[in-house]
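First up is the structure itself, then whatever we jot down about it.
Heads up, one of the protein chains got dropped from this complex, but the rest are sitting where they should.
Each chain carries a letter (A and B) given by its place in the written order, and its residues are counted from 1.
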Amino acid sequence: MFIQQLVNGITQGSMFALLAISFGIVYGTLRLLNFATGSMYMIGAYFGWLMVHHVASNLFLALLAGAAAGYVVGYILERFAFRALRGVARIASLICTIGFAMFFNELMSVVFGAERKAMPSFYADTAFVIQGVSVSWLQIILVMVAATVLILLQLLIYRTKLGLAIRAVSLDFKTASLMGIPTDRVISLTFSLAGAVAGISGVLAAAYYNALFPYMGNMAGLKSFSAAVFGGLTSIPGAILGGYLLGIIENFAVQFISSGYRDIIGFSILVIFLLLRPQGLLGRKTD
Amino acid sequence: MRNVLRTITAVLLVFVVMGPLFASGAAEADDTIHIALSAPITGDWSEFGINFQRSVELAISELNAQGGILGRQVRLSVGDTQGNPQQAATLAQQWTSDPTVVAQIGPFASGPSMAMQPIFDSAGMVQLSPTASHTEYAGGSRWSFGIVGTQAGEGPFNANYAYNEIGIRNIAILHINNDWGIDTANFFTRAFEGLGGRVTRTEFYFEGESDFTAVLSTLRESGADGLFIASFYNDGAAINIQRDRLGWGVPVIGPTSLYSPQLIALGGSSVEGLFTGTGFFTPDPDPAVRQYVQSFQAKYGALPNFHAALAYDAMKLLADAIERAGSTDSEAIRSAMAETRDFPGLAGSITFTPAGDAVKGYRMLQIRNGEFVVYD
Partner (left out) sequence: MKLSLFFRRHRIATAVVIALFLVILPQVLTSAYHLRVATLVGIYVLLVSGLNIIIGFTGMFSLGHAAFYGIGAYTSAMLTTMVGWNFWVALPVAGIVAALFGSLIGLATLRLRRVFLAFTTLGFGEIVRILILNLRSITRGPMGISGIPVPKLFGWSFTGRGYYYLILVLATLTVATIYRMYHSRVGRALIAIREDETAAASMGINVFGHKVLAFTMGCFFAGIAGSYFAHFQRFVSADSFANLESFAIITMLALGGTGSIIGPILGSTILVLIPEIFRFLMRYRGVIYGLTLIVVIVYRPGGLANVKGVFEKPKLPKRPGKGRFGFGRRRPAAVTGESV
């Protein structure tokens, strides 16, 4: 039982972690709470599904399609809304993300229909069994994909020139632009990256739950917000840790308390935790 | 200058926005019978709302082709509740403010139905909900009717099958945490325990949940040899996929809301062997059902489900009640509605209790080789 819930927690945690990263990089560079994260996740899932149904039934191609769709949506968001809103009170951008979430959810509902779509299962065979708990290849792939994306992002941000630019913009926008960093392009790229990560997470979720629907991002977006806050919002390792911890805590909450309190246990622990450590698990004190 | 322009724009915007609102109340006096439908056309429940709209439109086009009601053509207005009680109540006010609206069908969920009820009650308009099953709904007003059938009838039916036919003795229950889910679980529990069975553990989940692995693991540990799920088909499919993945192979039984061709499309092999009660199923040889399924599929390219059939029944029942009343007078329609005896609906015959609930008959289906078949 313990192992079972741990496995569940880690699988769910991987998806939370990816979404939390998407949330975190946007927050890190623009100090913007992106409530459209869930929509990018949902759109990623839909494009992954389109790939599987109309091109090739391959999980990895679907992941690519989801990432590409998320990348484009992230770009559109930034280019047509947030660029115009830069430097303006943050509440305006926040409302804009809510508007986008509503727009995309309803758009997909009109285009693809409101009913759930079935996503075929991939790699559903058992990989190994520990203490009676079977772990499927899909679960392993899920964790591996999440880990790969997270490592690549970490490398990108801390080992490349582009990453340096992103960090500079996130620390001080004005100074960065004075130093000759093309801030517009950097911010645009950050948004697109966030979209791609959310898109990947969406495809993974659709494959794991075998279903996708236009409103699937609402709950996921909220959870990713929790996970990102848990980790401290601005740090990638923090978001990963936050995602996995949230996944594990929730699953054990069902086991030991009641399924009805699953969601608020996550929230309550977080609120108490924040009161003790307001900057999150691995966040910077200054923010 | 710019400020003046902005101000004028803002003022204009307000007027443009308000203008049509005040103009829209104008009643069109014509010779049609105006029926209103309230359903969640957008938002989380839109899947169900759109099916409502399709079924009611289908029923009306059939009625009109046969000469309408009382020799008058039928006209439909559709309003979107978004599944939100407050919006639904506003919509109810809109319908009752329009003197041409004769009666209202909908909405989908109980919350919005209950929020609309006081308005229909004071205005005196028939509120016929295809699916609202809240125990206080139909009895809350003499104008409110529900045709889905309460769990007081369905619970014993399912419990009897689970205990006597399938042979489950210790059952675990998983239900959605809304009024319907709670009622379904409670009535089933009462009936199942009355037969001598034991409920090992009852757990619930919230609307919008997608991960059931944790709760299923807990239920499995309770030592049940059967699982009762009170959920709609889309959650039902997800629950079964994850149950299957856990390797928990027990018989699964569920109520009518589980029945939908979508259950098999979404659940695949994991729903094989599942039992579900229903009053309606698409391969039914009954000619009325066959005709409905064929026209629905021809028109919308999808198979109807239990909820869609109920919306169709609601429209046909309303038409029948107006015919019997012989006029579009609200009070006459209400009495005719209350006097309905054995109306032949697609999802079971309809006779109202004094409160305004329907007592329905059910059949048990099982999924075999990816198809629903009647279980005998």
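Definition applied: a residue touches a chain if its C-beta (ideal position, glycine included) is under 8 Å from a C-beta of that chain, and two chains touch if they have at least 3 such contacts.
Note that the coordinates shown come from a computational prediction; the quantities given were computed from them, not determined experimentally.
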Any idea which of A:A207, A:V229 or A:I248 touches the chain not displayed? A:V229
Touch with the omitted chain, as defined above, among B:I33, B:I182 or B:I253: B:I182
Among the options A:A56, A:V110, A:L155 or A:L178, which residue touches the chain absent from this view? A:V110
Tell me which stretches of subunit A touch the chain missing from the display. 27, 30-31, 33, 35, 80-81, 84-92, 94-96, 98-107, 109-110, 172-174, 222, 225-226, 229, 233, 260-261, 263-264, 267-268, 270-271, 274-275, 278-280
When the complex is taken as a whole, what residues of subunit B touch the one chain not shown? 3-4, 6-8, 10-11, 13-14, 17-18, 20-22, 25, 41-43, 46, 50, 78-80, 83-87, 89-90, 93-94, 96-98, 111, 114-115, 117-118, 123, 134-136, 140, 177-179, 181-182, 206
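Note that in this section only the chains that are shown with their structure count from here on.
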Gap in Å, rounded to a whole number, between the CA centres of subunit B and subunit A: 34
Quick one: which bits of subunit B touch subunit A in the complex? Just the residue numbers, please. 42-44, 46-47, 49-50, 177, 203-206, 208-211, 213-215, 217-218, 221, 234, 237-238, 241-242, 245-247, 262, 265-266, 268, 302
Complex contact set, residues of subunit A against subunit B: 1, 4-5, 8, 12, 106, 109, 113-116, 118, 121, 124, 134, 136, 205, 209-211, 213, 215-216, 218-219, 250-251, 254-255, 258-260, 262-263
